[in-house]
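Complex shown without one protein chain; remaining protein chains in place.
Here the chain labels run A, B and C in written order, and each chain numbers its own residues starting at 1.
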Amino acid sequence: MKYEYRFQVRLHDTDRAGVVFFARLFTHAHDAYEAFMASAGLGLGAMIEAGLCLPVAHASADYLLPLRHGEAVVVMLTIARLGQTSFTVAHEFRCGAEVRARLQTVHVFLDPRSGRPSALPQDMRARLAPFAAPAPGGKAD
Amino acid sequence: MKYEYRFQVRLHDTDRAGVVFFARLFTHAHDAYEAFMASAGLGLGAMIEAGLCLPVAHASADYLLPLRHGEAVVVMLTIARLGQTSFTVAHEFRCGAEVRARLQTVHVFLDPRSGRPSALPQDMRARLAPFAAPAPGGKAD
Amino acid sequence: MKYEYRFQVRLHDTDRAGVVFFARLFTHAHDAYEAFMASAGLGLGAMIEAGLCLPVAHASADYLLPLRHGEAVVVMLTIARLGQTSFTVAHEFRCGAEVRARLQTVHVFLDPRSGRPSALPQDMRARLAPFAAPAPGGKAD
Partner (left out) sequence: MKYEYRFQVRLHDTDRAGVVFFARLFTHAHDAYEAFMASAGLGLGAMIEAGLCLPVAHASADYLLPLRHGEAVVVMLTIARLGQTSFTVAHEFRCGAEVRARLQTVHVFLDPRSGRPSALPQDMRARLAPFAAPAPGGKAD
């Protein structure tokens, strides 16, 4: 299952080279992630208030083609890996049928007491699982 | 007395029109304000940790001339008004002798218990006073 | 007539004080302005490509109440003043019935050849007029 998030490229996303500044895509990816988590019943606000923390431990991006001012973008979001203590969100940025960029963010679940990585709560795992691509070999963390 | 803060216009400050996006100047002004406050012994970090809060209640900007990528900017910071429960910071953005923009931010001191505007602490007032322009009539809030 | 623009407060809009960083509202206001202009047939992208420029000459904000992470915000946009060479956009930020902030941005029309303020094109004026509050005295620039 995929989650779709839509936004439009705004003037402040661009720089004087005329295209979207590369770092902006990580912000849009996180906006998509927030909207996705809320739709999956895992609103970040409630989690932060409960002391639960899912910091980004790793992020990466492949920029295939530039994004331009005014373009309508669809972010297709899936869970690329659902590990023991972390999960990886894959964000595909599309304009029409064209893929412009692919981003990944790895979120680690920290135990609220120790601050150390710990097993994803069962409820969270269950809510994320429908968006996880079927792993051929089912490898964990 | 004036406080000087320097920065350089970076690519991400600009937009596709080729000049600095107007909202960015408020961010740079706040960076200048943070550096100023720290230099005056009023570091924002320590204040936030102590529950003290100086939220921006009003902000305004006059954009006289565009700022361009790579330009070296000096922000001349003064206290334009030192009131009973708030103070106004004036930020003059200069490139060389040329004034490009003038911003103002009004910071209100909130009582940590009630969350309501209350009298600026004497120590804070004393530290800000040297940067306050002599008020002709000395009018308060 | 009013134009409505909706957005949700995202994690990156907030700062460690737990509420939206004041400068972010100017960015959201400009996003609202871009959406409004496009809906009025005055897309900024096409204007920039045609060499037409409407830089922000003045901006101001009154912050009444903080905006918090996750809140759904409606920006009510009107033309507060439709002058000879410039117009003022008023942005009211609401959560439910509560007004949290009021921003204004003044946009000046620059002649593409001289780069100097010049009369707003008739077509632009006609498209903006329905969103202009009826001026009691009809005063120009």
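Note that in this section contacts are C-beta pairs under 8 Å (C-beta built on N, C-alpha and C of every residue); 3 or more make two chains touch, one makes a residue touch a chain.
None of the values given here were measured: they were computed from a predicted structure.
Interface note for the absent chain: among B:Glu34, B:Glu92 or B:Asp111, the touching residue is B:Glu34.
Looking at chain C, the residues touching the absent chain are 11-12, 14-19, 21, 23, 69. Within chain A, the residues in touch with the undisplayed chain are 16-17, 19, 21-24, 26-27, 30, 48, 53, 55-63, 66, 105. One chain of the complex is left out; on chain B, the residues touching it are 8, 10-12, 27, 30-31, 34-35, 38, 43-45, 48, 69-70.
We take it that only the chains that are shown with their structure count from here on.
Two copies of one sequence, chain A and chain B, touch each other mainly through matching residues, since over half of the numbers at the interface are common to both. Here the chain pair with the top count of touching C-beta pairs is B-C.
A summary of chain positions shows that the Cα centroid lying nearest the centre of all protein Cα atoms is that of chain C. Each chain gets a centre from the mean of its Cα atoms; the one farthest from the centre of chain A is B. Rotation angle, chain B onto chain C, C-alpha superposition: 180 degrees, expressed as a multiple of 5.
One simple way to say how far apart two chains are is to compare their mean CA positions; for chain A and chain C this gives 30 Å. With each centre defined as the average position of its C-alpha atoms, the distance from chain A to chain B rounds to 35 Å. Residue positions of chain C with contacts to 2 or more other chains are 27, 30, 48.
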